[in-house]
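Encoded as structure tokens, here's the structure I'll be asking about.
Complex shown without one protein chain; remaining protein chains in place.
Labels run A and B following the written order; every chain starts at residue 1.
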Amino acid sequence: MSKEKKKTTVTKNEAGSAKKNFWQAAVVGAKLLLICAIVAGVVSFVYALTAEQYAINMQATKNEAIGEIFGLSAPKCEALPAEGLEIEETVFKVYDGDTHVGYCVEVKSGGFGGDITMMVGYTADCTVLGVEIVSMSETPGLGSKAGEAPFLSQFAGKTDTLTLGEDVDAISGATISSKAVTEGVNQAFQSLQNVLSLNGGAIR
Amino acid sequence: MNFGNILLMMFSAILVENFIFAKFYGCCPFLGVSEKPDTALGMGMAVTFVMTVSGAVTWVVYECLLVPFGLEYLQTVAFILVIAALVQFIEMFLRKFIPALYNALGIYLPLITTNCAVLSAALLAVQKSYSFIEAVCFGFSAALGFTLAITVFAGVRSRMQNADPPRAFKGFPLTLITAGLLAMAFSCFSGVKL
Partner (left out) sequence: MNKYIKQLKEGILDNNPTLVQLLGMCPTLATTTSLKNAVGMGLAATAVLICSNLFISLLRKFIPKQVRIAAYIVIVSGFVTAVELLMRAYFYSLYQSLGLFIPLIVVNCIILARAEAFASKNPPLPSLVDGVGMGLGFTFALCLIASVRELLGAGTLFGLQVLPDAYPEMTFFVLPAGAFVTLGFVIAAVQKIRNSAADRARLKSIEEQRYPAAPAPEQVGETETEKEVDLV
């Protein structure tokens, strides 16, 4: 570093102003680039260090949600192929040991504070078994109630496309969050139908 | 996403999910540069300009540089660098080629790098996996929401200058409470069904 600096001072004294400006700019640019490179390196290092744990966390939260819905401590999931379908959802076939207990759809829906990621569990004949929130950033005490049992339990036993206010009661003061969850469940149902028909499974 | 959906998204970004009153992005300039309506409008316009351009540039950087190399986790570093460089570049460009605009917006430009509205619009566009057009429209409309908020607020504040509140409330506290009242007004939009 100090060497670089010395160089600039030498050039400053000897060369004309154009050349001097060029050198100064070059040194400034080089220093900034060096800082950027070091920062990127450090961040990449931390990323490499933590990536595995992050993946484990994500999987753990999802498994926990599926386990919660099906009442299993260690559910086994198998993602169903959805090639050719333009859907963002992932549909899982859920097993308890070797018995097929139902399906689960991971779905994202835009809420008030950002995307709400949730798991919708279905029995083998496509009736909603339960809904669990994987991640949400709704207003605590308000929108966050759309992720709690009193609201979510309304979905159990439903089969068709749902309408907020008719099939499901919205939380007062948190219409956007309630709507987001309901739409997510509808989206999940749609995707489940599509994926199952693609895989030659049961269609209602 | 078709044209109608884009319009809906823009409407929602301006009013329902207003950056200031619903999301708190960009509160520092909102509270700091809102004493006079004309300076507030100038700030709003400068932010709109930068946010629209940065919406486009950060989208390109993310999709064409970060994703192909699997460097998505560097997005914060990359975006803030892009925004800082962009602000610098826009400042130089305006000074050289559009001096009138530079004179109007110039003093606000350096402040925009640290306006979290700009960075959060870029990050949100990635999070919601918007297409290029959507990202640009989102940046533009979120900035319009910011401009609306700051201009309205400056109008209210300019009327308050002659008020004589209790000494402890003078200055910043009263400003905040006024902002709270405006936020209540804006919260009506959250009931709008889209």
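One rule holds in what follows: contacts are C-beta pairs under 8 Å (C-beta built on N, C-alpha and C of every residue); 3 or more make two chains touch, one makes a residue touch a chain.
Note that this is a predicted model, so its numbers are computed, not measured.
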item	value
Missing chain: touched chains present in the view	A, B
Chain A, residues in touch with the chain not shown (by the definition above)	1, 27-28, 31-32, 35-36, 39-40, 42-43, 46-47, 49-50, 53-54, 57, 61, 113-114, 135-137, 139-142, 173
Contacts of chain B with the absent chain, listed as residue ranges	21-28, 31-32, 73-77, 80-81, 84-85, 88, 113-116, 119-120, 123-124, 127, 167-177, 179-181, 183-184, 187
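In this text, only the chains that are shown with their structure count from here on.
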item	value
Contact footprint of chain A on chain B as seen in their complex	17, 22, 71, 73-74, 77, 81, 124, 127-128, 190-191, 193
In the complex, chain A residues that touch chain B	36, 39-40, 43-44, 47, 110, 112, 114-115, 175-176
